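The complex appears here minus one protein chain, its other protein chains still in place.
Naming follows writing order (A and B), and every chain is counted from residue 1.
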Amino acid sequence: MAVTNVTGRGEAGPATIVELPEGVAVTKLDELVSWCRKNSLWPMPFATACCGIELMATGASRHDLARFGAEVFRFSPRQCDLMIVAGRVVMKMLPVLQRIWQQMPEPKWCISMGACASTGGVFDTYSVVQGIDRFLPVDVYAPGCPPRPEQLIQSIIDLQEKIQREDTIFCREFDAPSRQQPPRALRKEGREERGEGRGARG
Amino acid sequence: MPLTSVPHPGDLAHDEPRPYLWTMNFGPQHPATHTTLRLVLKLDGERVVDAMPDIGFLHSGFEKLGEHLDYNQYVTVTDRMNYVSPMANNVAWHLAVEKLLGIETPPRCQSIRVIVAELARISDHLLCLGAMGLDTGALTHFIYAFNPREQISDIFEALCGARFTNSYTRVGGLMRDASPKAIEMIRDFLKQLPKTLSDLERLMNRNRIFVDRMKGVGVLSKAEAINRGCSGPIARASGVARDLRKDEPYLNYRDFDFNVCCAEGGDCYARYLVRLAEIRESLKIIHQAVENLPAGPVHVAGTGRGQSHFRGVDDDRQNNAVGAAKIGTVPRVILPDKQAVASTIEGLISHFELLMANRGFQTPCEEIYCATEAPNGELGFYIVGDGTSRAYRARCRGPSFVHFALFPHLIRGHTIGDVVAVLGSLNIIAAELDR
Partner (left out) sequence: MTGSHIIQQLQAAVPNLTASEFRGQTRVVVPVESIFDVLKTLKEKFAFDLLVDITCVDYLYYPDAENRFGLVYLLADAETGRRITVRCFVNDPEPTVPSVVGLWEGANWLEREVWDMFGVRFDGHPDLRRILLPEEFTAHPLRKDYPLQGRGERHNFPVITRAEG
């Protein structure tokens, strides 16, 4: 196997061909770390409602999340790097959710499982938060009410791809202003538009 | 193990100050709370002196939503109440609506509803038993119990297309008839479950650790059970022989032969045994219902599946087959076949008559309470009708709400490790608790 040596700050020096011995591969450290991270996700099941039961089903015998290296459910946020928010989050619960998210060490990711966590779902009522992404960063949304276990597994695979693609060991991706304030069309007008607006039908 | 001489916590305020008591927060995010329960425990060393439950972490306004959705739409919301056994809620809701309207569903519909409600009971109890094992440290028990639950999910998927949130019932009928394939799957399931049950029994019933953690913990006397409004397996484990399937038989439960399972102990172990025994009784009911499944329509007669609610030959035939109310006495509640909607003007008209926002069927201006024996206890709906096809008030009396209020009473004097055992045996479903 041969690689082209690149020296200095991205300026290509004189190309030298290095012969690597058998069984040695060369990659970027970022990619190696991401590869390790993505295959050993420790989920924190923030299970509030129906989706939590499907989350249990995903971890239980038939669907067996262990096949994807993400079965070590830990209920302490300090041991986890993936929060799966399964079920609707209501007014009283949201501060708890935010606190648990802040207790998780970096790097961390969040899957919003199901329609209720992502958008409020059928519960367009006074107490249900209309999507946790209004108040928290979310990486992957799993559609469904509740999503089937296969769907949840798919979104974990998607998250693994995302981790491999964009995360770095020094968290440089957070420097970009766009990542600090994710674009969200509804946030500003949310209160006026949805508060009193449609009111009672019939 | 319970300690005998524990002062009543109500005296604490008047007693001498006890600075050595300390307070511990438990939940709302904790593995043993299953979902979102919060307890504030007052501890004397490892002994719980008092517990203050704090609920509402999943309050999503179900009852308010019930005033804005019509009687058929609201069934989707009832799915999400007791999400461990959605079918039981579907059946309970539509039974209440039908009682308000004065509709009697045909025998086939009733039998299928009995089957799905009992399957829901089995899956609820299985999860509860599995979780009791999980909380006391037996993960295998949970994995064993989850397998048949997956089978039940498959059966529900064959019945109605959704494995989890089913929304299977409709006012005056079902979403669709049970297919022969689904019936076959139920038969298979009936053959396989007893083996799993005996596995579960052999695993746990005489397991020293499990029994020691369950026996004598969280004792509820019969008088207290009644005074605090308990129902279902928790009341029966305390010796209250009350089962709505026997006492006020709804659907066609009076046709089936089954026992009401009771225990005397009133502790966690008794609740465990009652749940286990109820699974076997449910199997008996399903077996009888499947083998004697009546033929005929699954929808209320004379109300327009296809064109039958229009004056025609079909009318009399269907009425005779069902022997239910005559034309005109029952409001039109069932949507016509999609085939009829697409091909006939009558079908199209009746479709829109039911679906348009200002139409729908009429309800009496009356109030009704209808209760069913859900897996967890008495699940009742108090519906106020105001003439329109939406409920004016849709109150849900969930058993978990009443049962969780028991918790401080049950845990006083026990150690902190017993908290999870008692919680697991009460089987509190947060969405039913908070609604």
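Worth a mention:
Note that in this section a contact is a pair of C-beta atoms (placed from the backbone, for glycine too) under 8 Å apart; a residue touches a chain by one contact, two chains touch by 3 or more.
What you are looking at is a predicted structure, and each value in this text was computed from that prediction instead of being measured.
Within the full complex, the residue among A:33, A:72, A:91 or A:157 touching the omitted chain is A:91. Considering the whole complex, the residue from B:46, B:248 or B:264 that touches the absent chain is B:248. Among the residues A:86, A:129 or A:163, only A:129 touches the chain that is left out of the figure.
Contacts to the hidden chain, counted on chain A, fall at residues 91-92, 94-95, 98, 101-102, 106, 108, 124-130, 134-137, 174, 179-182, 187, 190-191, 194-201. Along chain B, the points of touch with the absent chain fall at residues 55-56, 59, 61, 63-65, 67-68, 99-100, 102, 224, 226-230, 240, 242, 244, 247-248, 365-369, 371, 378, 380, 382, 384, 386-387, 392-393, 395, 397, 401-402, 404-405, 409, 434-435.
Heads up, the rule we're going with is that only the chains that are shown with their structure count from here on.
With centres taken as mean Cα positions, chain B sits 34 Å from chain A.
Interface residues of chain A, counted against chain B in their complex, comprise 46-50, 52-54, 56-57, 60-62, 75, 87-88, 90, 92-93, 96, 100, 122-123, 125-128, 145-146, 148, 200-202. The touching residues of chain B, counted against chain A in their complex, run 28-31, 34-36, 56-61, 64-65, 67-68, 76-77, 79-80, 83-84, 127, 142-143, 146-147, 149-150, 153, 163-165, 357, 388, 390, 430-431.
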